[in-house]
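The complex appears here without one of its protein chains, the remainder shown in place.
On to chain A.
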Amino acid sequence: MWGADTNDDGGGFNITMTQQSPATGSGMEPKQNTVMSVAISELLQSNEENKNTHVIVVGIIKQVEAQSLKNMFTIEDNTGRLVCIQWGDENELSRYPKLIENAYFKVVGSKRIQNEKVTLLCHSVRPLDSINELTHHLLSIIALPYQMEEVNMTSNAKLSITMTNHKEFPVNNDIGGGYMDSTNSLSLNPKQLKVYTVIKQCQDEAGYSASDIQKILPEKMSTTEIEKILSFFIEEGHIFSTIDENHYKVTDFGS
């Protein structure tokens, strides 16, 4: 347990949220997890509760309260104090690293809001191996806005490529060309064929998400409808998911 705990958070954050880039705006929730380093005040100042975002907090444990089936404790950094909850049965709780008051700990968890009170649901709690982890944490926090900026620039570039491709797509009402032959063999209905054509045309290794497809399709189709078609494709083995469960490419690389 201890070994698993120390391995799973590795210290850094990966900005996977970026990958669903053009999908934002269509109101689709990213399904994949994101881990990021935060200052406690950042958690307390927003009312958002994103269950897919895991946060890393580094601070000094101030108060510990052991209860049956859970440990409650507060951790404090330079910006605030946060109540953390660590669940587990007797067995699990006894195997977790011992919570030590006035010592530096690193906590990975996700934010919860109950009765307007913010708590952190802990996934991993461990004492710092080295004070250098504090330095790393501070650097991660101040680097995040810059990394997000870079990521946004990349995804905008990606989007504009998508849009350019769009013009060349033979996905108008009269789907023509030899390229229909290959897709016809899949016995798709016209709507399915259009969605399939869009995914097939994708040049990007990452493939397209439902909302990418929605943007590219010349005719309006609801996200629900597209998602329905996508799950049909998955079942039939026509497409596969790529960088996450929201991005797809076609399985047929021929023609």
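One rule holds for everything that comes next: contacts are C-beta pairs under 8 Å (C-beta built on N, C-alpha and C of every residue); 3 or more make two chains touch, one makes a residue touch a chain; residues count from 1.
Note that in this section contacts and distances are computed from a predicted model.
Missing chain, UniProt protein name, picked from "DNA 5'-3' helicase", "Nucleic acid-binding, OB-fold,Replication factor A protein 3", "Dynactin subunit 4" or "BHLH domain-containing protein": "Nucleic acid-binding, OB-fold,Replication factor A protein 3".
Among A:Arg81, A:His123, A:Lys191 or A:Lys228, only A:Arg81 touches the chain left out of the display. Considering A:Asn50, A:Gln63, A:Gln201 or A:Thr223, the position touching the chain not shown turns out to be A:Gln63 (whole complex). Only one of the listed residues, A:Thr119, A:Ser155, A:Gln201 or A:Ser241, touches the absent chain: A:Thr119.
Only one of A:Leu93, A:Leu121 or A:Leu138 touches the chain withheld from this view, namely A:Leu138. Those residues of chain A that touch the chain absent from the view are 38-45, 60, 63, 65, 72-74, 76, 78-83, 102-104, 117-119, 127-132, 135, 138-139, 141-142, 145.
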